[in-house]
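One chain of protein is taken out of this complex; the other chains stay put.
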Amino acid sequence: MPEFEIQVVLPTLVPAAYGLLLLLFTPALRDDRRWLWAVSLGGMALAAFFPAWLLFRAGATGETAGLPGRPMVVMDPLSLWLDLLFAIAGFLALLLVPAYLDRARAHRPEIYPLMLLAVAGMTILVATTNLVMIFLGLEVLSIPLYVMSGLTREREASIEAAFKYFLLGAVAAAFLVYGIALVYAATGHLDLGDVATAAGAVLETGGARAGLLAAGLAMILVAFAFKVGAVPFHFWAPDVYQGAPTPVTAFMAVGTKAAAFGVLLRLLPGTAGAAEALARRWLPVVAALAVATMVGGNLVALVQVRVKRMLAWSSIAHAGYLLLALLAPLAIGARNLLFYLVVYTFMTIGAFAVVSLFQEEEGDDADQLDRFAGLWKRRPLLAIAMGIFMLSLAGIPPMGGFTGKYVIFVTALRTGHPVLAAVMGLAAVVGAAYYLRVITTMFLREPSGELPAGVSVSLAPGLVLAVSAVLTIVLGLAPGLVLGPLGEIASGMIGP
Amino acid sequence: MELLVFSILAGLALAGAIGVILARNPVYSALGLLLGLSAVAGLFVVLWAEFIAVVQLMVYAGGVLVLFLFVIMLVDLEQRGLDTDAGRIGPQPSPGWRVAAAMLGILFTVFVGALLLQEPAREVPGAGALDAVLRGGGGGGALGNLEHVGQLLYTSYLVPFELASVLLLVAMIGAVVLAHRER
Partner (left out) sequence: MLELHHVLMVSVAMLGIGTIGMLVRRNAIVMFMSVELVLNAGNLNFIAFSRFLPDPVGQVFSVFVIVIAAAEVAVGLAIVLALYRNRDTVMVDEAARMKW
């Protein structure tokens, strides 16, 4: 057994230990909410620091625990980049929490440790090639999210969101278990590396075992399609995104998606790399999911009248673009996927940050599109920030969202998926319509009615808006800054 | 003999499972679940997994089912009488949808079953030693079933094992946060 290297588990250990400690002190600090908040921000910063530190040290790969050659935990550029992304998303979401909860009159200090623990779950999910760990990581990530969705119990929508998220999550977990069992039956292994090797032999002999393997992988794919909200496994997403407290929605939209795609990045091209025959089977399935998701998400988003719900459907549409990135060969696909996730993190959290400010005095969201009318005349800076996020989500240059879509589009075109690229282009054009409608509402319509009380930007949400807006533009103007280092990811990947 | 015991237990397990989804009263559903899960524990014994069987009985029959019954009592008996389906307020899902959903479920099952059952019973060469391990006792210094599972849990699977403990703690706290009543 290889020596246990502590640094390999640091990205998980730090948020997990910090979250558990914070949980211990939460009852004592119930009344010192600002303090608790500051401490948890510190924890999230630490959780971001360690992967960043490991990443920028040379030779950042390693594995630990488990049998030799079948590690339980791996550390490679892919996992470290995603860890960093989770921590940043968590940090930005945490910044939004107190302002939101204060206005909602829901004092729930438990949200701080739960957020850290959810980050820990995400880091587990992307830092393993073992199906046991993937299953456990998914649960460690999901259970805090179920609870956080329902934290503002006073709002009916919140507990309903928790309930729906939970029920669908449980179904996904059950299917995941069954799928893993079938894969185990077909190959006799739980480590993705061994599975990929065995899959080659299994497919060569063909017959019944190949059927088992295909059924198992399909069920695992369905479980993750639930988690990323791919059509037709998306029906929970709009209700959950709308009902959950807005900072939690922002975190969930970004974090869960990034974690699930991290797993898919190891799972699909990995197993397919070992077996050409398998690739032929799953590529059409993923392509079909991608098309349905892009088209479905964008079309339904068109008719939404509440901005938060519109963003939920838009997040489904973006899952479609990400699925499309998954189809490319690993070397370039991983880079495109990660870049899009980075851009997506900032523009989505930014947009949800604006929405989180639109709230009635007694807690319900006031995110109807009409409320945004004439925002430009009332809060020019807020309108500009929202405008930047909407342009970026719509994929209009020079915003980061454009670059992200562009690389995925061009790659799809060059790697022999011209039809899919065309569908993506059309879907994006349709999608631009509803983002632009928000912009015209803000800038061209006359203000009407009262602004919700919350729309006075305090320091912390202001910081989130500023950071997200600046980074969205920077990623659009100088994508090389991130695209360059991300290019190394595929070559540094451990595992199948 | 083995097959006979297996068949009886399998019949009980499936009967319990069908009871779960057919019973109108959730209390009966819970009892069906109890029957089903206990029979599955029996199947585990037939399949040489005594340890898992005991865990299954303790966790499911001892914990999960009590929790289920507890919540059913809290939710239903409090205000609206036993039979929730009869006393329900909202719209019943249309019979058409029910039939369609059931057909969908059956289709899915047949599909998976067809994939699974074309698998011929396969003989794995060199399986004798491990066989003895799984059968328990083993003899000749070999580890028994429980020892073997325990050893795997605390060596190769130590990391997931620790993770599971964190998960249980998180779940407990989450449940308290959501369910406790503000005074």
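Assorted remarks:
Going by the order they are written in, the chains are A and B; count residues from 1 in each one.
What we mean here is this: a contact is a pair of C-beta atoms (placed from the backbone, for glycine too) under 8 Å apart; a residue touches a chain by one contact, two chains touch by 3 or more.
Worth saying up front: this structure is predicted, and the values here are computed from it rather than measured.
Only one of A:147, A:210 or A:295 touches the absent chain when the whole complex is considered: A:147.
Hidden from this view is one chain, which touches chain B at 2-3, 6, 10, 13-14, 17-18, 20-21, 23, 26, 29-30, 33, 36-37, 40, 43-44, 46-49, 51-52, 55-56, 59-60, 63-64, 67-68, 70-72, 74-76, 79, 84-85, 88-93, 98, 101-102, 104-106, 108-110, 112-113, 116-117, 119-122, 124, 127, 130-131, 133-134, 145, 148-149, 152-153, 157, 160, 164, 167-168, 170-172, 174-179, 181.
For chain A, the residues touching the absent chain in the complete assembly are 132, 135-136, 139, 143, 146-147, 150, 153, 156-157, 159-160, 162-164, 166-167, 170-171, 173-175, 177-178, 180-182, 184-185, 188, 190, 238-239, 242-243, 300, 309.
Criterion: only the chains that are shown with their structure count from here on.
The geometric centre of chain A is 31 Å away from that of chain B, both derived from CA atoms. Across the complex, chain B meets chain A through its residues 112, 115-116, 118-120, 155-160, 163-164, 166-167, 169-171, 173-174, 177-178. Chain A makes touch with chain B in their complex at residues 1, 9, 16, 20, 23, 65-67, 70, 72-73, 108, 110, 114, 117, 120, 124, 130, 132-133, 136-137, 139-140, 143-144, 146-147, 150-151, 153, 162, 182, 185, 207-209, 211-212, 214-215.
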